[in-house]
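All protein chains of the complex are present and in place, except for one that has been dropped.
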Amino acid sequence: MSKKTLRLARVKSGIHDDLPTELRFESLVADHALTVEWNDLEQSLEKLVDSAGELLLRKDGRSTRVFWHRLGSSVYLATGGRHYRFDRVEASAVEAAVNDASHADIKAPMTGKIVKVAVSVGDTLKEGDTVLIVEAMKMEHELKAPFDAVVETLDGEEGAQVDLGQILARLARVQTD
Amino acid sequence: MSKKTLRLARVKSGIHDDLPTELRFESLVADHALTVEWNDLEQSLEKLVDSAGELLLRKDGRSTRVFWHRLGSSVYLATGGRHYRFDRVEASAVEAAVNDASHADIKAPMTGKIVKVAVSVGDTLKEGDTVLIVEAMKMEHELKAPFDAVVETLDGEEGAQVDLGQILARLARVQTD
Amino acid sequence: MRRRINKVLIANRGEIAVRIARTLRELGIAIVAVYSEADAEALHRRVADESRCIGPAPANESYLSIDKIIEAARATGADAIHPGYGFLAENPKFVGACEEAGLVFIGPSQAPMFELGDKARARKIAEAAGVLTVPGLAEVADDDLAAAGTKIGYPVLLKPSAGGGGKGMVEVHAADEMKEKSQAARRIAKAAFDNDTLIVEKLVRPARHIEIQVFGDGQGDAVALGERECSLQRRHQKVIEECPSPVVDEAIRERMEASALSLTKSLKYAGAGTVEFLLGPKGEHYFLEMNTRLQVEHPVTEMVYGVDLVAAQIAVAEGNGIPQSLRDAKPRGHAIEARIYAEDPEAGFLPTPGPVLAVHRPEGPGIRYDGALEGEGEVGVDYDPMIAKLIAWGPDRDSARRRLLRAFGDLALLGITTNSGFLVRVLEDERFAKAKFAIDSLEGWIAEDGFFDDPNDKALLYAAAACAFGKRATRSGEGSEASMSADADVYSPFDREGPWRALQGKAD
Partner (left out) sequence: MRRRINKVLIANRGEIAVRIARTLRELGIAIVAVYSEADAEALHRRVADESRCIGPAPANESYLSIDKIIEAARATGADAIHPGYGFLAENPKFVGACEEAGLVFIGPSQAPMFELGDKARARKIAEAAGVLTVPGLAEVADDDLAAAGTKIGYPVLLKPSAGGGGKGMVEVHAADEMKEKSQAARRIAKAAFDNDTLIVEKLVRPARHIEIQVFGDGQGDAVALGERECSLQRRHQKVIEECPSPVVDEAIRERMEASALSLTKSLKYAGAGTVEFLLGPKGEHYFLEMNTRLQVEHPVTEMVYGVDLVAAQIAVAEGNGIPQSLRDAKPRGHAIEARIYAEDPEAGFLPTPGPVLAVHRPEGPGIRYDGALEGEGEVGVDYDPMIAKLIAWGPDRDSARRRLLRAFGDLALLGITTNSGFLVRVLEDERFAKAKFAIDSLEGWIAEDGFFDDPNDKALLYAAAACAFGKRATRSGEGSEASMSADADVYSPFDREGPWRALQGKAD
């Protein structure tokens, strides 16, 4: 059997929160054996049941039931009441994620509406300054500058509907040290 | 809108129990209106919701929730705790069902095993004579001749696994009057 | 002797294995499932912490194999076995094998199980404990049967002494029928139970099936948790059960509980048991048999008494005695259970094994669904066709009945034929609503003209079928590859030629 490679990114709040993990994965149908390798780790499991919407996986002698659903390049999992989303990402994304921290994308943290745009392109901001305010389900959320920065681009005006993860502004870091 | 024709057979016990109904069917997406015509009847309904696995239909001002699942040419329905299966049948089947009653197919009434073959090809049977006995889930079921008949064909031997609806014997009617 | 149970092997399958696993999970006890090759994807395996295959599909090569189950318990390090109901649950040899292997059997000890397993012996034990049995005689020789019938008074019932579940019972209405009928009864008994001993009993009619839930500590103490009524039966198979019985008043309940406790205590019985009685037309009760296991219909008692009988079984098996919560339990409201079988009521209740393609389950106050299936799956040919039980609790009997009907309206088991519509019909019946029935009523109702008539509107069903056939591809359902394609459904009859022809519409 040849191994396959799968690049997974754990998704939290609609945003890929870690570096994508490059997973090497081998499945031997005959004895249900699975191995997963990432970074320097290798772990063995068995896939006992793989039925519609549900997996039963065995690791270290104990079976665990995992509910799943796949939509396009996203997989949603639930086990023990805890829920996860993993996205399959392109090879290029692995590199992109390792880019410098010279910029920050301000993304919509939820599907909703922009209720306030607090800055203009070219403005210089201090860390913690509000960039925009987004509202959904009667709750407002302020999006703040993660470091001292200059507003490079701004996309979206007050009253505009925005989707989860949509980039609303791009900030360029201002070196203060 | 042009009407579509759909030939439906209600399935009971794995067997098409009625003559297939030739249904003329018209659906106007705009106002959810549906008409169904069969025999000399025409009835109007509205399709209010058509979501995964569930329909909400309105007739005479009252909404009814119908659960459904489709597999190939079969549709399974449930409403008010009562369950139905309809098969889409070919035009030829409509004619075939209207054939003479000179023959009877003895079909397996359930998935199971033949435990007894009581007749041989060429035997003359009285109405009610046992042709075969099929067993499933620890229950035996005797398949009997529906009228006085001669055994024309016989398919299956003792111990053989049979599927629901499988034709096990064909009987030719003996005219007694 | 106190002992801590840390890991339990469930020697069963289907809904009862799933139900037992739930309590074990809640108690923090590790769950070991056993499964046959046919059950490799079954829910009872999926809810366990560990599982072992115990052989091919036929029960006598898997779920009835004592050796394989003991071996599975050894291999997984289980310290106890819960037998569920059916299979090995009332087999004293299995109890013995567990003892030998050093495994706790969650149930009574071998001796009372053996004694109660034979109807003739059980009668004698009950009589010795002062419990009234149906007038009758055990182990009567062929030549004396007709006279025995005359002595008891016809009609009488011949029952295989080693039998159970109503199998092989034959009614005899006059002395001159006795010879022929008893020969038939002996043949059936021999074939089914390898024992042709018969008992002769008075046929009590009209009678209702009332059973008392008992719980013993194995030391001679026991408590009773009221009755269940299971009169609605078909071929001695229970269909609808309830707690309390609508015809048992406080005085009858006290008398029946006293009888049941007298028997239970006399046997130093341990754990859950059920004493079955016939309740005659004058409120007199006759002992039938005692079932030495958790009963299929135990949820109605659990809901009315507010107890967890599986948790209580484990407490007794751990040597902690009868839980105080059981001693304190008081009935509240009413619960009704309906058994959902994969069978076709309109075809003589033939079993209907096969795939279940989709399941919609009801929710809401007072509803409990104990099922072997919660989504798609398979009903196999090798096992009992009961796939689920739907149970409703309400503050009173009619609330429970209406809740259960409401729940059935929200239930769909698609792809397989079940008795769901039949259960709805029975629950809707005015005779059921008024509790006017006895143990032979249901068979009579089924035989009535029009009992299976369908109240649903044909146009509605046709329209629904047409919509389903015409449905375009949507997001597919749970757990499969989801396609967001908005293209026309390639299977839709409305978008292709062939057996489908577009006719001219009226407007043209």
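We just call them A, B and C in the order they show up, numbering each chain from 1.
Note that in this section a residue touches a chain if its C-beta (ideal position, glycine included) is under 8 Å from a C-beta of that chain, and two chains touch if they have at least 3 such contacts.
Keep in mind that what you see is a predicted model, and the values were worked out from it rather than measured.
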Chain not shown, its touching partners among those shown: A, B, C
Residue, one of B:A33, B:L56 or B:V150, that touches the chain absent here: B:L56
Option from C:K7, C:K190, C:R361 or C:K458 whose C-beta touches the chain left out: C:R361
Footprint left on chain C by the chain that the document does not show: 19, 22-23, 25-28, 47, 299, 302, 306-308, 311, 325, 330, 332-333, 357-361, 363-371, 374-376, 394-396, 399, 402-403, 405-406, 409-410, 414, 471, 473-482, 489, 491
Those residues of chain B which, in the complete complex, touch the missing chain: 48-49, 51-54, 56, 61-63, 65, 67-72
Positions on chain A where the hidden chain makes contact: 1-8, 12-14, 21, 23-27, 34, 36, 38, 41, 43, 45, 47, 50-55, 57, 59, 64-72, 75-86, 88-91, 109-113, 136-139, 141, 164
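One rule holds for everything that comes next: only the chains that are shown with their structure count from here on.
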Overall pattern in which the protein chains touch one another (line/ring/star/complete/other): line
Euclidean distance of C-alpha centroids - chain A vs chain C, Å: 49
Centre-to-centre distance between chain B and chain A (centres being mean Cα positions), rounded to whole Å: 51
Interchain centroid distance [CA atoms averaged], chain B/chain C, Å: 30
Numbers and ranges of chain C residues touching at least 2 other chains: 475
In chain A, residues with contacts to at least two other chains: none
